[in-house]
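Incomplete set of chains, arranged as in the complex.
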Amino acid sequence: ACGKAGDDKKDSGSTAGASKSANKTIGLLLPENATTRYEKFDRPLIEAKIKELCPDCTVDYANAAGDPAKQAQQVNTMITKGVGVLILDAQDSTGIKSSVQAAVDKGIKVVAYDRLAEGPVSAYVSYDNEKIGELQGQALLDAMGPKATPSANVVMINGDPADPNAAMFKEGAHKILDGKVKIAYEQSGLWKDTVAAQKMSAAITQLGKANIAGVYSANDGMAGGIATALKGAGINPPLTGQDAEVAGLQRILAGTQTATIYKAYKPEADATAEIAVDLLQGKDFKSVADTTAKQTSGTEVPAKLLPATSITKANVNVVIQDGLYTKDQICTAQFAAACAAAGIN
Amino acid sequence: MVYVSATPVLALRGVSKRFGAVQALTDVDLEVHAGEVVALVGDNGAGKSTLVKTIAGVHPVDDGVIEWEGRPVHVNRPQDAQGLGIATVYQDLALCDNLDVVGNLYLGRELLRFGSLDEVAMEQRSRDLLNTLSIRIPSVRIPIASLSGGQRQVVAIARALIGDPKVVILDEPTAALGVEQTAQVLDLVERLRERRLGVILISHNMADVTAVADTVHVLRLGRNNGVFPVKGTTNEQIIAAITGATDNAVTRRLARNAEAAK
Amino acid sequence: MSDKTTIRKPVDEVPPPAVATVDPRLLVREEGFKGYLTEFKRKLKGGELGSLPVIVALIIIWTIFQVKDDLFLSSANMVNISFFMAGTGMLSIGLVFVLLLGEIDLSVASVSGLAASVFATLTVNHGLNDWLAVVLTILTGVAIGAFHGFFFAKIGVPAFVVTLAGFLGWTGLMQWLLRGTGSLTIEDKGLLHMLGQRSFFMDQSIAGGYILATLGVALLLIGSLIDQARRRKARVPFRPTSEILLRTVALAVVSYVAAYVLNKSAGIPNALVFFLAALVICDFVLRRTTYGRKIFAVGGSIEAARRAGINVALIRITVFAISGGFAALGGLFLAGQTYTATLQAGTGNLLMLAIAAAVIGGTSLFGGRGNVWSALLGMLVIQSIQTGLDLLNMDQSIQYMITGAVLLAAVVVDSVSRRTQRSSGRA
């Protein structure tokens, strides 16, 4: 007499969704919107590529706004909607494990995007976060040139410790910097420019403005605050960032920031879209995912890992050539002169 | 009895008011003439304060008309009543506990000097005003919260006298007052009558009522229960109208005491 | 001039005073069902509708989302809503207690995060038994709450400041606990399994939902009938049988429909069952015990409560302890949603949403007015908005704006109906 709930499969999530869209739907879950890239680049790029590869596919999108709990809910919503494949950029790659499991249980394939989620994901496409940290550290060393001695004071402003990715950037940077320079002051800027500005001001007070040989900032947002603080103290040591934000590029042109890390979003998005469509259509995707990556649990996952580029004044053009930003967006009235000087026209 | 004009300065016609499931006022009429002191009496919960609050604009009437100098008016907010010239002392006083005595007295009509508050003038006048009511308040600069019940009552009464009202409504003004302060307030009511203001006085004290009122209105269970001229009416008649019976706790108590005295 | 003709309208038929009589001005309700209807109409006009406006707002929200996407009212989505609202809802229950005192607890979100990491550290790093770890975690929350309560009640630091300090301090402690590993995976077993997404009441048996519904309906009916009988005997006003039946039928319809819908996909999530059980218990404590009465008294007037001999400091400390306990419990629920203790637990809008739920549901921020069911109602509104917007595939910035607008709209419905009440002089 006691049947199981859900025996009546007609209304259960996956099948309902299946009948609705005949599994032509790909779910796209992005982690946050406090940096520009996700809603401005990743989402449109992936959607466009999927449309190109599979014209009658639809993309369902949700953004977790930086909240891992919310992302877990969004995975459920995607399951309710009955997507066939889920592209998942995990806000918390460990915490999302049970959600990934739940999706896979419903027959949904999961592609880990940008950050390697735990759980039974089918493939992984990304830039390696630790590598990016290394690249940042190297860019700083390059900019410091001969001044990079073990006694040279370097200030590190890291991301928010509550963000697991921040730890990876930090680790990568330390790998390069430790031993070559002296990390004299290291603080978290909580990903916020105003906080970073305050921390930098404290560092200047603490070390003295003459004794700062270089500054590592985990991203361009914080680098903005740091640059102002440095300017306030009247010094201009090498300063690195990440993300190739417009403001960061402008600072590089103006000479108040030395370098940023540019992750070309298009190749990453394209590869992901290809894998997702292949998974949806049951095709083999090994041609795209040409390598593997290891999850914390030790499982090997087919992966596509892309190289990031370090941007300095010399190669700002790359970003414009890639179509990331237009020249007008970067070369506003304020920076017209600097643009011309850097040969951008 | 003093001369009373033909058109009442304030008149209520068929006023009704309901709170949720309680019909607090049903079809109440009331008239006040300039230079007349009307006592409004009634049992606890008879609706006296509710009536006063409808006049003062604290809550609007459900039904009925308020007439001011013969014209029907709408009194929806306290500002409306104040604009007409009605000053009210509420039973629950309604003072701002956090402001000092001066601040409360002049609230809403502060004295200014070069656009900013003239604290000195307000303080000086407050002291004078309170002295005429022979109340002793430690300092006019302490917050209302630290005054005694009677001291607050006097502040509320004094508040109603600032400005230039035409009708003054006093809801149990002497309830918390000492004998001397009560006498001063009764004097004050008489002075208001002499200045030809209309006064509505609510009180449970028959001695006070008969001492200063010209007319007594009785409310009972939210309805009019008689209008008596003070001259020629005995306290017993009024009490009978209030309690709705000639056999009530008051008469029984009197009878018992009389018997015990034998 | 002492003739009595001046008495215009003598009230006739006045009962002798010192005898029990009903006030003739009280609009008494007619007998039977018709009386119920007229009473309802009067309340509708007067704005005394309790939580009805919020329910109306909820129905409007549901209708709009269903029109926009017909998956919204599907069984699977309803299971999602009912599962995900339990975690934040537990925080909200604790907050209702604090709000009833007229105070605020800003620390609940960070205490919930701390609880998850305490539990994870105990089980994963120290290999403690599941149940023991749960008890220790909840006790940690209670101790933290009592600590806040102590500074508030005994030292006199405003609750806002104490719990703000707690908000910062406990976040720090959580990050310090997880400093080595970042996030800790919790095993999907034992109690934490029961809080998870794949754990349903009576193991997904169809009967489960209906048993719960029957239990609730029977409790209400029997309770009401016993109360009616006692009141009738004591000659105090009682609910007419027709009203009791109407209420019972209403509850029966809602709960059987809910059970049916949830059963269609997976059943009643255990997290929801725990949440409902917590609500029933807290409702009993608040409305039916001296302790609950004292909380209301302190929330209504501290001085009056003190003069009535109530130990105000004790009430305050225990209420904050309850809030801390529920925060810890909620933290476990939230950890059960992902089986992880992360550094980001308790961040974001969790605190705001938990408070908002209680307030939207009708608990006053100024103390003395409200009930725990507001945590349920408010969470339903908030979780429906969130899940609905997730379904709609919209830009996050637009989602923020819509969430704000819908929150406001939901409360506007309530406020407008209360305004009628205020203009009729009751609030």
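First chain written, first letter: the chains are A, B and C, and each begins at residue 1.
The rule we apply is simple: a residue touches a chain if its C-beta (ideal position, glycine included) is under 8 Å from a C-beta of that chain, and two chains touch if they have at least 3 such contacts.
Keep in mind the model is a prediction, meaning the values are calculated, not measured.
Enquirer: Each distinct chain appears once here, so what's the real count of each in the file?
Expert: A x1, B x2, C x2
Everything below uses one rule, namely that only the chains that are shown with their structure count from here on.
Enquirer: Go ahead and note the Å separation of the Cα centroids belonging to chain A and chain B.
Expert: Computed value for the inter-centroid distance: 73 Å.
Enquirer: Determine the centre-to-centre distance between chain A and chain C, using the mean Cα coordinates as centres, and give it in whole Å.
Expert: Computed from C-alpha means, the inter-chain centre distance equals 39 Å.
Enquirer: Please work out the Cα centroid separation of chain B and chain C, and write it as a whole number of Å.
Expert: Between these chains, centre-to-centre, one finds 45 Å.
Enquirer: In chain B, which residues are in touch with two or more of the other chains?
Expert: Not one residue of chain B touches more than one other chain, so the list is empty.
Enquirer: Tell me, which parts of chain B touch chain C in their complex?
Expert: Residues in contact with chain C: 17-24, 26, 29, 59-60, 218, 220-229, 231-234, 237, 241, 243-245, 247-249.
Enquirer: Flag every residue of chain C that touches chain A in the complex, lowest number first.
Expert: 71, 74-77, 80, 83-84, 87, 175, 182-185, 188, 196-198, 200, 204-209, 262-268, 334, 337-340, 342-345, 347-350, 386-387, 390-391, 393, 395-397, 399-400
Enquirer: Which part of chain C faces chain B closely enough to touch in the complex?
Expert: Where chain C meets chain B, its residues are 1-2, 4, 6-11, 14, 16-18, 23-27, 42, 46, 48, 423-426.
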